[in-house]
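For this depiction, one protein chain was excluded, whereas all remaining protein chains were kept in their positions.
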Amino acid sequence: MIPKDLRYTKDHEWVRLEGEEARVGITHHAQQQLGDIVFVELPPLGKKTQRGERLATVESVKAVGEVFAPLSGEVVAVNDALAGAPDLVNKDPYGQGWLCTLKVSAPREADALLDAAGYEAFVEGSG
Amino acid sequence: MNPYLPHTAEDVRAMLDAIGLPDVEALFNDIPRAVRERYRPVGLPARDELAVQRHVIGLAEHSAGRRLIPFLGGGLYDHYIPPVVGHVLSRSEFSTAYTPYQAELSQGTLTWMFEFQTMICELAGMEVANASMYDGATALAEAVLMAHRTVGGKVVLAPRSLLPHLREVVATYAWGAGLALHEVPYGEDGRLALGQIPAGTCALIVQQPNGFGILEDLTGLKDCLDKAFLIAYVNPIPLAVIEPPGSFGADVIVGEGQPLGNPLSFGGPLLGFFATRMAHLRRMPGRVSGQTQDVEGRLGYVMTFQTREQHIRREGATSNICTNSALCALAATVYLAALGPNGLRRVALLCYERAHALAERITSLPGYCLAFEGLFFHEFVVRCPDPEGAVAKLRRAGIAVLPPDVLAPMGVRDGFLVAVTEKRTEGELDRFAAALEGR
Partner (left out) sequence: MSTIYDRGAPGRRAVALPPLTKTEQEILGAIPAGLRRREGPRLPEVSQPDLVRHYTALSRKNYGVDTGFYPLGSCTMKHNPKLHEDLARHPGFADLHPLLPVEECQGALALLWEMGECLKGIAGMPGITLQPAAGAHGELTGMLLLKRWLEDRGELGVRTKILLPDSAHGTNPASAAMAGFSVVSLPSDQRGMVDVEALKRALGPDVAGIMLTVPNTLGIFEEDILTVTELVHDAGGLCYFDGANLNAYLGRARPGDMGADVFHINLHKTFSTPHGGGGPGAGPVTVSASLLPYLPVPDIVREGARFKLVWDRPKSIGRVHPYYGNVLVIVRALAYILTLGDEGLREASAGAVLAANYLKAKLKGAYRLPYDRLAKHEFVLSGEGVGEGVRTFDIAKRLMDYGFHPPTIYFPLIVREALMIEPTETEPKEVLDAFAEAMLRIAAEAREHPELLREAPHATPVRRLDEARAVREPRLRLDLGCVG
């Protein structure tokens, strides 16, 4: 449930690095904790964000999950399919349930992200 | 002493034994001794039900105003409440329930909330309504906060003709949120005279009918506002026959629902209603009931869009409101269902007809005229040389109108406000005119 080719944060975001761009979503663990996702609020295209800033909101019926920018950059794509089908985040968190893509402005920040093993250890450690 | 406490001495002993404590006082050992020692009783004896009844009814009967014929308005009105409303409300499955957090045990409440939301949307010409706010004034204040959250800007345009107690509540909330109220003047006809829209405006408030009872023309107002909200504070009774502000592009419609089947109650509890457009749903304050299905596919209702609310979003919530005016909203629901579209129209037209009949009689007296020429609905300002004297004459004839000083904050010092509902009879209108005439 933790793909090897992605990087992770302790806030349960995943990042797929592809050249200058980084696709962002929330992990299987995060969607499971939230339950049935009913609404996703995505950032506007062109928004410039700093690492750690609030980037998106993922809501279930009884909980609100804040998604923080794993890297600094500019929002260059958002997953419009989530407006009509927010449950894609539940069904396919690493695929069709992606949230947005950032054009990374400080690539070195990626060094601080966890790899799959590191994230797995973190999730198990935090119970 | 406490008649509502069922525990016998044996019960208390058995419960203490189960807990493993020697006596009741030991249950309070965790309260610091210093705090317990500082305690002083209020000095209240226990009383029997008969004594309490005598005392409280004595106070109720001590208010002389209850024997006067009311021509009182200013936001709350003496309408006829069909007894069927009270009888439905006395079903204590409604009145002794909590907020419907457990849907399976609350379908009664959730269903009437859904009906209420439907009826308010119909009256207001809007897409979505919540299940009530405390009162019209705080509903208006919350609408202003919502406008600020949605479009930014810290300037709120409030008409000078807005009822003073509404303005004061809005001003308190606005100050808390760091917003500033700017006054919009009225013209000779008593209607809003909107000038330039200041930069940073987040909302224009318009009251329909306004604080003088005059109908505002909302045509074109929204076009002047750019992104800023048009917030309409409405009286629901005239809405039966007056085009609702929703048709004029209003973003939020709020109002006081007391005229819909709720008594005057010396000003509380009241019923705030709040309606807006679906696009603004996620910024709306207050509870909402929504239709869904259960595991067997049956229709049912739940509280929904709760992530807006304080118990989930905490400091990020759209409002802190939790307890609302549920039972007053049930009264309004039953009232509207009892009257139906024809009954509500009848009530509105009776109010209009009788108010205009009284205004005609008053203005035919020498020295009395209407303060404004704009069309009023069921409330109007009478201008005369000695308003205090006129009110005193009415009082001697057993008639109550609002004290003239209610109008002072709206800039009127030579008149008094008269409201007429369907409850006022021909004979009472005659008595009113005769009293002013000095007959």
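Just a few scattered comments:
Going by the order they are written in, the chains are A and B; count residues from 1 in each one.
Everything that follows uses one rule, which is that contacts are C-beta pairs under 8 Å (C-beta built on N, C-alpha and C of every residue); 3 or more make two chains touch, one makes a residue touch a chain.
Note that this is a predicted model, so its numbers are computed, not measured.
Checked against the full complex, the candidates B:Leu105, B:Ala279 or B:Ala408 give a single residue touching the omitted chain, namely B:Leu105.
Among B:Pro70, B:Gly190 or B:Pro387, only B:Pro70 touches the chain that is left out of the view.
From the set B:Ala97, B:Val151, B:Cys224 or B:Leu365, the residue in touch with the chain omitted from the display is B:Ala97, counting the whole complex. The residue touching the chain not shown here, chosen from B:Val234, B:Val302 or B:Leu436, is B:Val302. Against the chain not displayed here, chain A makes contact via residues 36, 38-39, 60-62, 86-87.
Simple rule for what comes next: only the chains that are shown with their structure count from here on.
Centres computed as Cα averages put chain A at a distance of 45 Å from chain B.
Chain B meets chain A in the complex at residues 282, 306-307, 312-313, 316.
The residues of chain A lying in touch with chain B in their complex are 39, 59-64.
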